[in-house]
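With one protein chain removed, the remaining protein chains of the complex are shown where they sit.
In this document, chain identifiers A, B and C correspond to the written order of the chains, with residue numbering beginning at 1 in each.
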Amino acid sequence: MAKITLIEGVTLALARALEEDSRVVVLGEDVGVNGGVFRATAGLQQRFGDERVIDTPLAEVMIAGMSVGMATQGLKPVAEAQFCGFTMPMIDHLMCHAGRMRNRTRGRLSCPMVLRFPTGGGIHAPEHHSESPEALFAHMPGIRVVMPSSPSRAYGLLLAAIRDPDPVIYMEPKRIYRWQREEVEDDGEELPLDVCFTLRDGTDVTLVTWGAMVKETLQAADQLEQKGISAEVIDVATLSPIDMDTIIESVERTGRCVIIQEAPKHCGVASEIAANLADTGIWNLHAPVKRVCGYDTVMPLYRNEMKYMPSVARILHAVNQVLEVS
Amino acid sequence: MAKITLIEGVTLALARALEEDSRVVVLGEDVGVNGGVFRATAGLQQRFGDERVIDTPLAEVMIAGMSVGMATQGLKPVAEAQFCGFTMPMIDHLMCHAGRMRNRTRGRLSCPMVLRFPTGGGIHAPEHHSESPEALFAHMPGIRVVMPSSPSRAYGLLLAAIRDPDPVIYMEPKRIYRWQREEVEDDGEELPLDVCFTLRDGTDVTLVTWGAMVKETLQAADQLEQKGISAEVIDVATLSPIDMDTIIESVERTGRCVIIQEAPKHCGVASEIAANLADTGIWNLHAPVKRVCGYDTVMPLYRNEMKYMPSVARILHAVNQVLEVS
Amino acid sequence: MARTVAAFKVDHFQFLGQDGKLLDEQHVPAVARDFDRLTDLYRLMTLTRSFDKKAVALQRTGKLGTYASSLGHEAAHVSIGAAMREEDCLAPMYREYGAQFYRGVKMSEVLLYWGGDERGNDFSSPRHDFAWCVPIATQCLHAAGAAMAYKLKNEARVAVSIVGDGGSSKGDFLEAINAASAWKLPLVLVIVNNQWAISVPRSKQNTASTLAQKGIAGGLPSIQVDGNDLIACLWAMEKAVSAARAGKGAFVIEMLTYRLSDHTTADDARRYRPQEEVDEAWEKEPLKRLRAYLMDQGAWDEQREQELLAECSQFVQQAADEYIDIVQNDAQPVTAIFDYMYEELPHDLVEQRAYAEKFPEDGGHH
Partner (left out) sequence: MARTVAAFKVDHFQFLGQDGKLLDEQHVPAVARDFDRLTDLYRLMTLTRSFDKKAVALQRTGKLGTYASSLGHEAAHVSIGAAMREEDCLAPMYREYGAQFYRGVKMSEVLLYWGGDERGNDFSSPRHDFAWCVPIATQCLHAAGAAMAYKLKNEARVAVSIVGDGGSSKGDFLEAINAASAWKLPLVLVIVNNQWAISVPRSKQNTASTLAQKGIAGGLPSIQVDGNDLIACLWAMEKAVSAARAGKGAFVIEMLTYRLSDHTTADDARRYRPQEEVDEAWEKEPLKRLRAYLMDQGAWDEQREQELLAECSQFVQQAADEYIDIVQNDAQPVTAIFDYMYEELPHDLVEQRAYAEKFPEDGGHH
């Protein structure tokens, strides 16, 4: 069994889905001959033909709208947006149609589509290539939002997303596309779309994060360990709906929680998690819930992008703040 | 001085802005001869001519994109979207351009535009006419988001929004367009875009809300008073940025907070407020922070829409929950 | 040095004059002689108009929400339904009842929808058609997606979408034209140009001489027909649908008609258009014209007309009763807000659903 990267996990899952279900169709800009600008669809058109892996004209509204149409008529479109910034024109069809089709028709029509795209910063890309818009999608009713942070979760969650009978947004943290290699068996086993993954057990503080920030969060946990502080690390993975039980259970044990997100702070997914802690989780808290987030600014062009994103230092700073309280 | 409604406050502010600043241009579908489907722009084209109050083709992307273009070139476009649901195609230009123009060009270009539109449910309108998408806009860097809840605030906040040198989303709670009449002097006085308004003082619990839910929240406060419970009611008014100081100061006194929002709960503006309470506000809390929200579902067609929205009963239920704790 | 690299034209088709006479007896499509079919379609046009009247009346008496009338569009709408096969797919906007009735959508379903009840969109038939679509022009891309699905699955099915003169300005429609061109989709894009988009006249959408020519952007065959002439509409639709079915790609048809009513019952058109314009449009309306033709040809008479009107009013009354019965005696419970959101309800909605059930009175007091 070969060790593969996160993006190879994506490719593997796409190939298996195309293989196992003839209704699955991959579409997007440059996904065919070129195999995607990140190579996520590399080799797929060659293997499955250009009626299963389809290069589209440059038109995101069209990709979204046609995916909705295809999904209602018996196909399972897996559309790619080339970068996070270019999903904005797709929001109309996601919000107004994909997430509403089943409800609108009392179950007569449904919309089993996936929209996948690379998200987040840190690869020195141009403007609009480095945003983290997950909160926008997570606020949309009728749509699941998923973000893997490891090769095996990339594989298992994407399979689940494609097999799901309802629309799923699948965001790929491109900064860690090739960060780690992991043995991933291509056994077709999917992972559940409604649970968090506890990546590291701990007793003093709960660090909650997702996507590429898992990297800095684990690094912060390592450094904390050296100081004798035991941090639990949770990868939320599915951002809508969120498995708050796992998070609250952890905070029940640690009494402290820091949430780390790359996206801007205001009305982000971290806010939702903290809000739940302020509600049902409140009696477990021994300290304020801190959020370490991107700033409420535009993601800077690449020379300053890492200054924008939560660093290990900023995570440690927040952990110190919540530990000082006792 | 005549007593006017909220929507008349909007019209009054538009007229004054058109009068006082020749750069102001009102544009949108049916805003001209027809005066807007809700009559918000009634009489304006007649008074200011069709080069100041402009009917557009039916194309929301165009309205948003051209507003961005006009705003960079010395005009102050005040665009109308006909209903909240039809702002989705505009998100691309708001997120990718309006909120970024100044930052992108290091201040060389700016984007002083306003996008105003009716929001929320409760008027028995068709699908897509009754959503509350404020959280999507509030998550966008570089854009202020405002929602008035009274005739005078409609007037003062809209004037401020139009005069503001940066983009502002101005959402009009259509359910209370004609709920109350108030004396509003057309004196050109604007209201600040970064403060909450405390509508009612109280000592036992803080009720935080905005837009049309102010109505049910004040009703709930009345009923609580009859039971001897003193509720403070805060209208957040500006949803990005939020004046958390006023809210936290209130909770410092009451120890309890219930946030009421019409929008879906998950990743909403209420989440942001609760998250702040879980952080800097935590030591003031004597009870969990409860959110009374729309469900994480599609806004139902009109027969069930009031079942979707927070009712006085649901607000009272949450207040009881936070009061039971002591 | 200049050379012409592409040339195009838009033709306009009309067969039936305003007076019910054929404009050119020699050159008419076969359907002009198929009186059985034409009377059937005439009956449906009449029924649609009766329905419309009833729906407006229900709204005026507080029994229905905002309603978008189809008054004046009957030839255009019915022709669309009539040209399609059951297995084809319609992506309507919101007022094309004539097309939907032909296809099997029930009147009570239309009323339920405008009556604020999602069950209206649960068409008894055809089950695969798209629901009414409020966000203007988005349905065009859904139809393009449906056409793509049929093409990929090798099914001889055609998708048809309808858009208004207003909607033809929107990127969704224009991207659908481009998509149809890129993949040679079995798609028919119909522009029902009724001269108004609420209060905005056709002339303000753009200054091009036709809307049909938008199809030229994708190199699609693009024609204009008199949208009040059932024969022209049907001829064009059948031509387009069969070309699409035969794998020849997409078609754009602009049907010129007139919105004789307010935009919806929430609108008051007197605010923005002169009564003379409306009066003039009444002269061209589609029922009168077809009736005159059929009578002229001996295929219709006053007695059948009276019988039909009586039948229609009985039929629409039945539909209205059915609708009222459902909303009064079989209202959707609060749990219906949740139960169709996903195939399987996620944990957060399970909780919210249980919570909602605690407030049975909610909504009642507003």
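Quick note on the criterion: contacts are C-beta pairs under 8 Å (C-beta built on N, C-alpha and C of every residue); 3 or more make two chains touch, one makes a residue touch a chain.
Please read all numbers here as calculations on a predicted model, not as lab measurements.
The absent chain, not drawn in this view, touches the displayed chains A, B, C throughout the complex.
Of the candidate positions A:62, A:221, A:237 or A:322, contact with the unshown chain belongs to A:62. Of the candidate positions C:59, C:79, C:139 or C:169, contact with the hidden chain is made by C:169.
Remark: the omitted chain is touched by one listed residue; of C:39, C:205 or C:228 this is C:205.
Although one chain is not displayed, its contacts with chain C can still be listed: residues 1-15, 23-24, 27, 169-172, 174-175, 178, 181-182, 184, 204-210, 212-214, 216-219, 224.
Touching residues on chain B toward the chain that is not drawn are 25, 51, 56-57, 59, 61-62, 64-75, 77, 92-93, 96-97, 101-110, 141-142, 144, 165-166, 194, 241-243.
Where chain A meets the missing chain, the touching residues are 29-30, 32-35, 37, 55-62, 85-86, 88-89, 122, 124-129, 265-266, 295-298, 300-309, 311-314, 317.
Operating definition for what follows: only the chains that are shown with their structure count from here on.
Closest chain to the protein centre (all Cα atoms averaged), using per-chain Cα means: B. The chain with its Cα centre farthest from the Cα centre of chain A is C. Averaging C-alpha coordinates per chain places the centre of chain A 40 Å away from that of chain C. The centroid of the Cα atoms in chain A and the matching centroid in chain B are 30 Å apart. In terms of their C-alpha centroids, the spacing between chain B and chain C amounts to 36 Å. Counting partner chains per residue, chain A has residues 61, 92, 96, 103-104, 141-142, 241-242 touching two or more of them.
Shared interface positions of chain C, defined as residues touching 2 or more other chains, are 118, 135, 171, 341, 348-349.
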